[in-house]
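Read the structure below first, then the notes.
All protein chains but one are shown in place.
All chains are identified by letter, namely A, B and C, in their written order; residue positions are counted from 1 within each chain.
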Amino acid sequence: MDYLTILQILDSALRLATPLLFACLAGLFSERAGIFDIGLEGKMLMAAFFSAATAYSTGSVWLGLLAGIAGSLVLSGIHGLASITFRGNQLISGVAINFLASGLTVLIGLSWFKLGGQTPALQGDARFQGLDLPFAEALSGVPVFGPLYSEVLSGHTILVYVALLCVPLTWYVLFRTRFGLRLRAVGENPAAVDTAGISVVGLRYAAVAICGVLCGLAGAYLATGLGASFVKEMTAGRGYIALAALIFAKWRPWYALYATFLFGLLEAISNRYPSLDLGFVTLPSQFMQALPYILTVVILAGFVGKATPPRAGGEPYVKER
Amino acid sequence: DPAIIFDLGGKFDKSFNEAAFNGATRWAEETGNKFAEVELQSDAQREQALRRFAEAGSNPIVMAGFAFGNALGEVAGDYPDTSFVIIDMVVDAPNVRSVVFNEHEGSYLVGYMAAQTSKTNTVGFIGGMDIPLIRKFACGYAQGAKAANPDTKVISNMTGTTGAAWNDPVKGGELTRAQISQGADVVYAAAGGTGLGVLQTAADEGILSIGVDSNQNFLHPGKVLTSMMKRVDNAVYNAMKDGPGLETGFNVMGLANDGVGYAMDEHNADLVSDEMKATVDAVAAKIISGDITVHDYMSDESCPSLTF
Amino acid sequence: MSTAPAIELKGISKAFGPVQANKDISIRVMPGTIHGIIGENGAGKSTLMSILYGFYKADKGDIYISGEKVSIPDSQAAIAAGIGMVFQHFKLVENFTVLENVILGAEDGALLAPSLRKARKDLAALAAEYELNVNPDALIQDIGVGMQQRVEILKALYRHADILILDEPTGVLTPAEADQLFRILHRLKDEGKTIILITHKLREIMEATDTVSVMRRGEMTATVKTSETSPEHLAELMVGRKVLLRVDKEPAKPGALVLEVENLRVVDAAGVERVKGISLEVRAGEILGIAGVAGNGQSELLEVLGGMENGTGSIRVNGEELDLTGKHSDARSRRKRGIAHVPEDRQREGLIMDFKAWENTAFGYDDDDAYQSGLLMNNVAIREDAEGKIERFDVRPANCDLEAKSFSGGNQQKIVLAREIERDPDLLLVGQPTRGVDIGAIEFIHQQIVALRDKGKAILLVSVELEEILSLSDRIAVIFDGHLMGERLPAETDEKELGLMMAGMTGEDT
Partner (left out) sequence: MEQLPKWADLVVVPLVGLILAFILSMLMVFATGHDPMEALKLMVSGALGSTYGWGYTLYYATNFIFTGLAVAVAFHASLFNIGGEGQAAIGGLGVALVCLFIPWPHWTIALLAATAAAGLFGALWALIPAYLQAKRGSHIVITTIMFNFIAASLLNYVLVNQLRPKGAMDPATAKFPEPSHLPSLGEILNSVGIPFAKGTPANVTLLVALAACVFVYFLIWRTRLGYQLRAFGKSQPAAVYAGINPVKITIITMMISGALAGLMAINNVMGEAERLILGSVEGAGFIGIAVALMGRSHPIGILFSALLFGALYQGGAELGLWTSIPRELVIVIQALVILFTGALDNMVRLMVAKVLIRPKRAEA
């Protein structure tokens, strides 16, 4: 494997990791506040649809982004209503949201665009364009680092950089602000937050809303950043992978970056080597496609210790019964 | 009235189901008649839909997809007065018309064009899932490419192993980029909705792509080299036009009877020179005449020009 | 001139579903006093205080603070009204630092750093003023309960509480810690703060409070001046009958050696050695009490003996060696050897809180032949057995279909004791048998332990309550930092000497 190939794989990994990273951070906010969310997939899908639909209709990717976020937020609202206000089962609510998104996106898409639930292809300002980072051209000649900067880091859509920025931002919000302190507390011991005179419900809704915004970004990136239209079920299980990454990352922002990047990297590698000839045996494509998942299990078993979820996670906060 | 049953992918799968739907719609528009239709959600519904439509008097009943083979085998005998048309599969029964396509022939042609167009001598293939039908596409494509230029390298990727593989444009795009970085400058997608991502990315990255099943040239004018046409729409249209008493039996749709082919229109006119078109048409003629044999993967389950 | 009461509650009622936890309760507490509240488990003390703190909403009734009617819909309002509360079950975030717990909800501004800086300073000042030293950067999960309680008090003081409610604050404290707590409470009182103290320990009521209220079954049955009452009187008011406040027992008649521990060492999951070479023996028909400040290795000692933890060294029961690390080092194997175990934490370990009482009476003994019928468990037999136990141990309510969590602490403990004692074990391990349990139940539990001893069984008792150790044990060993500091006979020692040994000073030093 030469340097250029490595760069290309890293470049691809970064793109593939971005939606996972958004979704993973989304889940991080929610679960840190004690609300489990297996509905990441559905929210991403909803956002993908509304961002593409709006971007197409208005010709503005930014309006699309807002609409995508709004779509995802509506589902967050349902999740909040079910799991915070009415103290329902968070897993069931998540499952319902995934179903709801997968049905609604196509239904609405059918009635709006009559394209089989798909949106028309986006063009020009209706989609995010790649950004060249400053000096990318100039630095590309510098050995080793130059290509890394100009090939791997530069040239992505703005959402990729937003996602990367979200990592320190999330870390900062969680660990350096009052809001973050309270949010983490409410996921560990809501009674402590309650008796400290802070609204558990308010905090949890805030967390779920942030989760919605980030899922919105993830979905918008899929449909208007990486792709250029909505296709039904286009999230293709990425919400579940993000969930796995979140556990892998032990609910921590920087680890979330590493975990999602690892998933992106493994997928990029298996894309690059659809079947691998080892000389004595050729690994079939199915094996290479399963490789990211197999390696995840291996890494998880070998190198990552026990992950302790937020203590109050998944449990509705009930004072009186 | 006729009826049509779409496979699990749904009638808007950007692939044969959609082509079938288009054929049926064309028939309905032209004749002003109606047809019954259903999109399956579960394997168990195949037989159910067949029987229910047959009992409700629909005739003929058309089904899109090889997966109906077994179910139709069970059902056909029970409704001798109903005509069935199955696409992509052979079912041997007196009231069944089996329509199969020589996708390998069409793929050969577009592979030939791809290799002719490629400046890097590298062309790509992106399939939805590693299943025999897709191998048939890939194998013909590779043979065509190598026929045009023996030095051509063919890179092939399959998208995935779950149903999501057919609806993952993002992954399609990423596979395209991976192939581009390995030098491919023409990619052929046979992957349903995933293919949309392939065509999109190819257009974005300034290489050419090849559409599949229906004419997808219009999706990115000037950037889609051509499309491998598999005229499922015609097959459905004909079936519905022929009506209840249609002629049954084995029906091969190949280059010879315009069952497969490559798409030319205003969107790709500038990409395909007259000279190139002439060569390709000559190749097509040779295939029809038998001077060129395109290897059918299904004939012996092997592919001389590509390993999977 | 009469000042307005600091707190006045009028006609407070509160029901949890069918349970009427508080019935038309009225109470007045004057500023600058310490007011005690006592009552049996489940009498409604915590509920009443939680209402005052805005944690629960009362169904009926009014709250007056300093003579003014206030509405306390949530804890924020209570904090604003100058109320601070230390809950029976601490409301701390385990994996936060002390500092973070203190500022939670009382931050100054959106960023943490300034708040933390200010809090660190204020905390140092408070610590100096009230002798409430804590390491501000320690994680709650790493510090002992005594420290955790300091954090809770600091939380209230940091919020400038004028009224401080403490719900069973000494339940988990050592005598020294408790003494210190009361010194602090008196300081606060002298500063004019008002304190409400819930406790099951009559001695604390007598020593610390100015007035005391008694609750029974959701009602306030009496309020008296402390100086005008006696422990016996209070106990009677509480339970409704005369209570024996002393353990009544014959001298022990020690028999054969049952338990021999030699050079036992235990290393915990974090790699810290918690038990550092302990040797001890217990004979049939005697109670060996282990006194010590929590966290000095007594829990680990019990856990190894009970098969919940691995150790090295040698343990013999009835002369037979126990497996300390291998396949037979689990709790089930211990039970087969005639060892019964009443664990320190009944809610976390001793019971499955979501299981019905009858299911809990078979917990750990589900492989008993009497409980099997073929491949299945004989639920009828278990239930019958449970009913007997519940009757004999006077568990209230005597309904074995209730889930363990809906029994009061005392009654939960009775279920555990019934299960373990009625196994007729050769050796009974008992950890903190009366923690948080009301005096009526304490009397009963102590009687049961003594009765088992009198049947000729060996008992190893671990308790942080010196009073309990002194009155139950036939011999007392003191544990400090994983070592045994020495042994005393109860008649020949006192709390003072034991307290010094618990602090690491050997008997010879004194």
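Assume a contact is a pair of C-beta atoms (placed from the backbone, for glycine too) under 8 Å apart; a residue touches a chain by one contact, two chains touch by 3 or more.
Model, not experiment: these values are computed from the prediction.
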(Q) What shown chains come into contact with the chain that's not displayed? (A) A, B, C
Q.
Using the touch definition from the top, which of B:Asn70, B:Asn121, B:Gln182 or B:Thr279 touches the missing chain?
A. B:Asn70
Q: Can you work out which residue in A:Val74, A:Leu243 or A:Ala312 touches the chain that's missing from view?
A: A:Leu243
Q: Can you work out which residue in C:Arg117, C:Arg332, C:Lys455 or C:Lys496 touches the chain that's missing from view?
A: C:Arg332
Q) Pick from C:Gly82, C:Pro343 or C:Gly499: which residue touches the chain that isn't shown? A) C:Pro343
Q.
For review purposes, identify every residue of chain C that touches the missing chain, sorted by number.
A. 17-18, 306-308, 330-335, 341, 343, 345, 348-355, 359, 362-364, 366-367, 372, 375-377, 379
Q: Spell out the interface residues on chain A facing the chain that's missing from view.
A: 78, 81-83, 85-93, 95-100, 102-104, 106-107, 110-111, 117, 237, 240-241, 243-244, 247-248, 284, 286-287, 289-290, 293-294, 296-297, 300-302, 304-307, 320-321
**Q.** Missing-partner contacts on chain B, residue numbers
**A.** 8, 10, 36-45, 47-49, 51-53, 66-67, 69-70, 88-89, 129-133, 160-163, 298, 301
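One rule holds in what follows: only the chains that are shown with their structure count from here on.
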Q) Taking each chain's centre as the mean of its CA atoms, how far is chain A from chain C in angstrom? A) 46
Q | Length of the line joining the C-alpha centres of chain A and chain B, rounded to whole Å | A | 34
Q) Hey, how far is the Cα centre of chain B from the one of chain C, in Å? A) 75
Q. Which positions of chain A touch chain C when the two form their complex?
A. 175-182, 184-185, 188-189, 191-199, 311, 319-321
Q. Of all residues in chain B, which touch chain A in the complex?
A. 10-14, 18, 130, 155-158, 160-162, 164-165, 167-171, 173-175, 177-178, 181-182, 193, 196-197, 200, 204, 219-220, 307-308
Q) What residues on chain A touch chain B, complex-wise? A) 4-5, 8, 11-12, 15-16, 19, 115-118, 121, 222, 226-229, 231-234, 236-237, 267-268, 271-272, 274-275, 282, 284-286, 289-290
